[in-house]
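Only one protein chain is missing; all other protein chains are in place.
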Amino acid sequence: MRTRLQDVWRRGEVAVNGWLSIPSTVTAEMVARQDYDTITIDLQHGLIDYQMALPMMQAVGAASDATVIARPPWLEPGIIMKLLDAGALGILCPLVNTPADAEALVRACRYAPNGIRSVGPTRAMMVYGPSYIQEANDAVVTLAMIETAQALDNVEAIARTPGLSALYIGPSDLAQSLGHPIRMDPTDAPVLAAIDRILAAAKAAGIKAGMHCMMPDYARQMAARGFDFVTLGNDVRMLTAELAARVGAFRA
Amino acid sequence: MRTRLQDVWRRGEVAVNGWLSIPSTVTAEMVARQDYDTITIDLQHGLIDYQMALPMMQAVGAASDATVIARPPWLEPGIIMKLLDAGALGILCPLVNTPADAEALVRACRYAPNGIRSVGPTRAMMVYGPSYIQEANDAVVTLAMIETAQALDNVEAIARTPGLSALYIGPSDLAQSLGHPIRMDPTDAPVLAAIDRILAAAKAAGIKAGMHCMMPDYARQMAARGFDFVTLGNDVRMLTAELAARVGAFRA
Amino acid sequence: MRTRLQDVWRRGEVAVNGWLSIPSTVTAEMVARQDYDTITIDLQHGLIDYQMALPMMQAVGAASDATVIARPPWLEPGIIMKLLDAGALGILCPLVNTPADAEALVRACRYAPNGIRSVGPTRAMMVYGPSYIQEANDAVVTLAMIETAQALDNVEAIARTPGLSALYIGPSDLAQSLGHPIRMDPTDAPVLAAIDRILAAAKAAGIKAGMHCMMPDYARQMAARGFDFVTLGNDVRMLTAELAARVGAFRA
Amino acid sequence: MRTRLQDVWRRGEVAVNGWLSIPSTVTAEMVARQDYDTITIDLQHGLIDYQMALPMMQAVGAASDATVIARPPWLEPGIIMKLLDAGALGILCPLVNTPADAEALVRACRYAPNGIRSVGPTRAMMVYGPSYIQEANDAVVTLAMIETAQALDNVEAIARTPGLSALYIGPSDLAQSLGHPIRMDPTDAPVLAAIDRILAAAKAAGIKAGMHCMMPDYARQMAARGFDFVTLGNDVRMLTAELAARVGAFRA
Amino acid sequence: MRTRLQDVWRRGEVAVNGWLSIPSTVTAEMVARQDYDTITIDLQHGLIDYQMALPMMQAVGAASDATVIARPPWLEPGIIMKLLDAGALGILCPLVNTPADAEALVRACRYAPNGIRSVGPTRAMMVYGPSYIQEANDAVVTLAMIETAQALDNVEAIARTPGLSALYIGPSDLAQSLGHPIRMDPTDAPVLAAIDRILAAAKAAGIKAGMHCMMPDYARQMAARGFDFVTLGNDVRMLTAELAARVGAFRA
Partner (left out) sequence: MRTRLQDVWRRGEVAVNGWLSIPSTVTAEMVARQDYDTITIDLQHGLIDYQMALPMMQAVGAASDATVIARPPWLEPGIIMKLLDAGALGILCPLVNTPADAEALVRACRYAPNGIRSVGPTRAMMVYGPSYIQEANDAVVTLAMIETAQALDNVEAIARTPGLSALYIGPSDLAQSLGHPIRMDPTDAPVLAAIDRILAAAKAAGIKAGMHCMMPDYARQMAARGFDFVTLGNDVRMLTAELAARVGAFRA
C-alpha cells in the first residue's frame, strides 16, 4: 500500500494538509477537491464525531487520493482504533505531553507485536485491500501534537519514541500554555523559539515535523523553515473569512 | 408579527440575502452570523431536502433575526406548505413561467379564503406565537423566479398576480433559456436588457424585485439599479473560492 | 394478514389513534408504548419526511402491534407508494376535495388491476411476509380527509368512492375553510353541523368515519356520536401542555 | 466527459448494473467495490430519499468509476433535477406509460433548448468539472421503465421519443399489470413475449434495452437475448439470501 | 460575556433547569420555548450523543437565552471539551466521588493556567464572540454530581475544590447507593438527611447547590430549603405522563 503522504515525504517534499471541522460530507468533498496531499478530519475541536467522520472519509475518497488523517478528541485507544478501522491512515493525537503518551499513541496504532491495535479493519480492508493487516503498521502515520509547556519540556524524549512519525505543533494551545497571547500564524519571538525547538527535536530524532498554519504565506515560511507538513487553513475559518469579506464590502 | 425583511422594505432599503446550499446546520449558523437581512435555504439546486432544512432553520434562528426564505425544488404545494409550517416566512419559487404558476404559488402560501394552504403550522406557531395563523397571510412573502424565455414573455402579467410579493431573477437559467452564455453576475447587453425588463415589470406592478448576485460590487450595482433584494454569494462558491485562493497561493 | 385496526373494526369498536409530529424514533416509541390501536405518522403538518418516517415505523413496531398509518404531504402517488413500501398499512390523505381525488387516493394504494401501485414492497414484505402482495389490497386502509368547503359539498359522492375505507375530519382546516374560528375539539354549532354531515355521509356509504381529537372527553363524545376512529392528542401538543403546566406551576 | 456506461456501450458490450435499496453509505460502498459498470440508487422502491442518496453517491464515487443512475419515486421534475444536480448521470424513470411520459422524462433531464432542466448543478459541477453544463445533455442517459399493460401497448412509440436512451423492463409490475404471477427472473411464456416485444421496440428505434435480473445465469441469458444493460441482484435480496442460507444451514 | 444562569444567581434567585433526554432538535426547541433559566442536555442517561447534542444546542439557541449545560457520559476530558467547544456554558458531571474527581472536572473546563482545556472553541467563539477564550474560565460553570455513598462521605472536601461552581444531587443513584428505594422527588428521612448534608456542604464552601426534581411542588420545596438550582421535569417523563393520562382517561 502506497500513501500519498509517504510518497510526498519520500520525494523530500512538504505535504500540504487540508482541515475539516464542519460535520458535513459536502464540505469534506469540497475541501478534498483542492490539491491537498492530506486531509485531516478533526474530531477534537472540529464539530465532528465518529458517525459523521465515516461518511466524510468516503466523501474525501470520492474526490481525492489525499491521505486521510484523523484527530481524535483525546488519547483514547477506543476512538483511535475506530478511526483507523474506518480508513484513516494517520492519527494526529492532541496533547501528547510525555514519552509515555507518545508510546501509548504508537501502540494504539500498531497491530501486535508492535502494539495493541485490535484486528477488525472493517472499512480499511474494503478500501486498501486484503493485505491491509500486513501493511498497516507501515502505512499508518502517527503524529504527536506538542502544545503544552510540559510537552515542550519533554519534546526531545517524545521525538525519540520508536514508531512515532512526526511532531505537530498546535500554536494556540502552546502559546496559551506558555503564557503568551494566542495568535493565528504566530510570529512573536518566544513562540517562534518554542516552534524552533520542536522542529529541531523532530529533525534530531529523524522524524517529521508539522505545523498548523492558516495563510499561504505563513505556510510557505514554515516550509522554508524546515517543516515537512503544513496545514493550510480550515473550513470554518475560510468560509467565515469569505463571508465577512463579501458582506462587509457590500455593507461598507 | 414583524419580519426583518418587511421592516427593511418599509424603510425603503435593500434587503441583503444569504444563501444556503450545503446541507449542514453548522454552515447555516455561520452564514446567519453575518449581517444578512434574509437567509434563503435552497432545496432546489442546494443539496438540501426537507429533513435537513428543518434543523437549518433552527440554526439560523440561533444566530440571527434574518427572515428565513425557502426555495422549494418545484412549484408543488406539498413541499411549499411543509416549509412554511417549519417556519419559513418566504417562498422563492423556481420556474414561475405563467400567471397561472404565480397564482398557484400565492395560493399555496395563503390560508383560506385567500388560498389553499392547509392549517397546521407546527413549528411556525412555536416560533411566531399563537396568533400566527391570523398573521401568516400578511407575513409570508412570495417571490416568483423569472428565469425562462416564457417567463420573460409573461413577466408583466406575472407581476400583476394578486398577492405576489416580488419577482426574482435567476440569471443562469435566464441566459441559458435565451440562448446566451451563462455567466455569474452577467453584464452582457441582452441579459441586462432582460433584467431591466423584469425590474420594470415589478416596479410597474408595485411589487419588489430581487436579483441573484455573487460579488459585492455587482450586488451594489444591482441595488443602485433599483433592486429591492439582492442575494450576495452562496456558501458553496464562497468556501470554494477561498480554498482555491489559499491552495493556489501556496502551490504557486 | 390481520391488522389491529381491522380487528377493532370487525369487533365494532372504536379505534384510538396516536399521532406523531416530532421527527424522532424515541418519541415514536414512547407514543407506541401506550395502548393505541393505530399510530399515524404525519408527513404533512408533522416535521417529518420519508427518511425519518422509515425508522419511526421500525420504532413503532418495536413497541406495539398498532397499525401504522401515514399521512403524506399531498395527494401525490410517489410518496404514498413509498410509505406503503416502508410498511404503512393505511394512508390518511389530506385535502380530498372531489370524488376524483378520492379515486386517485384509492388507486395509488392498490395493486393492479385495482389501481396503479407499483410492485416493490421492500420493507412491507419483510414485515408482513411473502404473501404481502396478494394481501395488500385488502389490508391497506384509505382514509380521505374532508377539510374544505369544497370537500363538504362533495362529501356524499366522495364517500361512495369504491375502495375508500373512511372519511376523516380535519376540524381546523374545515373551520378555516367554512369561515369559522379554528378551535381544538370544536363545539360550535356550524362546525358540528358539518361534522355531522360528514359522519352521516360515511355511514350512508357504508364506510368508516374518523375524527381528529385532542382531549379524552371530546374523543369519547365523538365515539359516542358514532365515529369509528378517533385521534387522541399529538406528541407536540402533549409535551407542550405538560411542560407549560409544570413550569407555570413553579413560576406562579 | 466520458462515462463508463457510454464507454461500455460504445464498445458494444453489456453494462452490468448494481442496485441500492438500503439507505446506507456503507452498503453503497460495498456494492460499488464490486465490478459493476453502473450503480442505481433506487428512490422508488428502495428505502432511500434524496438526503440519503447524496452521501451514497459520494460513497459510490469513493469506490468505483461506475456511472451513477438514480431511480426517482415518480416522474416528477423536481426530484429528477435534484438527483442530476447531485451527480447522477442517468435517470431510470418508473412507470413511463405513454410517449408524453417519455418526452417529459427527457425534457426534465435536458438543459434548454432541449428541455426544461434548471441550471444549478451544484455537486455535478464539482465532480465532472466546469464544462459540465455544456456536456450534460450528452452525458446524462434517460431510461424509461416499461412495466404496465398500457406502456406495452405504447412501447414502439415510447421507444421513438427523441432523446430517450433506453427502455428498461420492470418484470414484477409488468407481470402484475398483465395479470400473470410475479416471479423473479421470469421465464413463463407470456411475460417473455412481452419482454421480447419491448426489446424489439428498443432495437427498432435504435436505442438500448435494459432488464432487471436477480441471478447471474438469468442475466447472462438476457445479455445473450440482446439486452445492453442488465441489473444483477440488489442489496436487500443478496444480504437476505446469504443470511437465510447460513442460518438455515446451522439450524437444519 | 453574561450568562442567564450567572445573572439569576447574582440576583440571589433560584435557577430553573429544563432537561433534555430525547435526541431531537424539535423537542429541544419545545423545551427551550418554556421559561427555563438553563437547559441541560443529558449525554449520560439521555439518549443523546455528541453529534446530536450539537444541533440541539443550536435549537435551544433559536428559542431561548437559557444557559446551556451538558452532562457528559463520564468524567472524561475529551467529551467535556467537545461539549464546551460546541457551546455549552456548564458541565454537570456525573459520579464525582472524590476531591480528585472534582479537581479533574474543574481542570477539564478551564484553559491554562487554571486547567488543561485545549484551545479551539469552534462554535463557542461563533456564538459568544472573539473574546470567548479570555472570558470562558469565568463563564463556564462546573457542577459536580453527588450521587454515591462515597461521594457523600467526601462531600465537604469535594465542595471545597477551587473552581467548582456547585454540587448537584442525583437522588436515584444516591438512594440506590445508600441502600434505600429509588423514588422520584424523595421525601423519606434518610435520603432527605443526605440531601441536607450535601446542601450544607455547598453552603459552607460558598458554592451553589442543585437538586434534580420532577414536580413543581417538590421543586418549590427544594428552593425553599435553600437550593439555588432546581431541575423541573424531563422531556421523556413529561411526554409519557401526558400520554398515559390521556389514553388512560379515554380507555377508562
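Order of writing sets the labels: A, B, C, D and E. Residues in every chain begin at 1.
Here is the rule we go by: a residue touches a chain if its C-beta (ideal position, glycine included) is under 8 Å from a C-beta of that chain, and two chains touch if they have at least 3 such contacts.
Please read these numbers as outputs of a predicted model, since none were measured by experiment.
**Student:** For the chain left out of this view, which of D:75, D:158 or D:219 touches it?
**Tutor:** With D:75, D:158 or D:219 as choices, the missing chain is touched by D:219.
**Student:** Can you name the residues of chain D that touch the chain not displayed here?
**Tutor:** Interface with the chain not displayed, on the chain D side: 16, 18, 22-24, 26-27, 30-31, 34-36, 47, 215-217, 219-220, 230, 232-233, 235-236, 238-244, 246-247, 249-251.
**Student:** Footprint of the hidden chain on chain E, which residues?
**Tutor:** Residues in contact with the chain left out: 21, 23, 44-49, 51-52, 72-74, 76, 79, 94-95, 147-148, 170, 172-173, 176-177, 179, 182, 236.
**Student:** Touching the absent chain: which residues on chain A qualify?
**Tutor:** 49-51, 54, 76-79, 81-82, 85-86, 111-113, 116, 118-123, 133
Heads up, the rule we're going with is that only the chains that are shown with their structure count from here on.
**Student:** Supply the minimal count of touching-chain steps required to go from chain D to chain E.
**Tutor:** 2
**Student:** Which of B-D, A-D or C-E has the same interface as B-C, meaning more than half of the contact pairs match by residue number?
**Tutor:** Answer for B-C: the repeating interface is B-D.
**Student:** Averaging only over C-alpha atoms, locate the centres of chain A and chain E and give their separation in whole Å.
**Tutor:** Centre-to-centre distance between chain A and chain E: 34 Å.
**Student:** What is the distance, in whole Å, between the centres of chain A and chain B, each centre taken as the mean of its C-alpha atoms?
**Tutor:** Computed from C-alpha means, the inter-chain centre distance equals 40 Å.
**Student:** Provide the list of chain B residues touching at least two other chains, using ranges where the numbers run on.
**Tutor:** Touching at least two other chains: 23, 26, 30, 47, 49, 51, 54, 76, 79, 123, 236.
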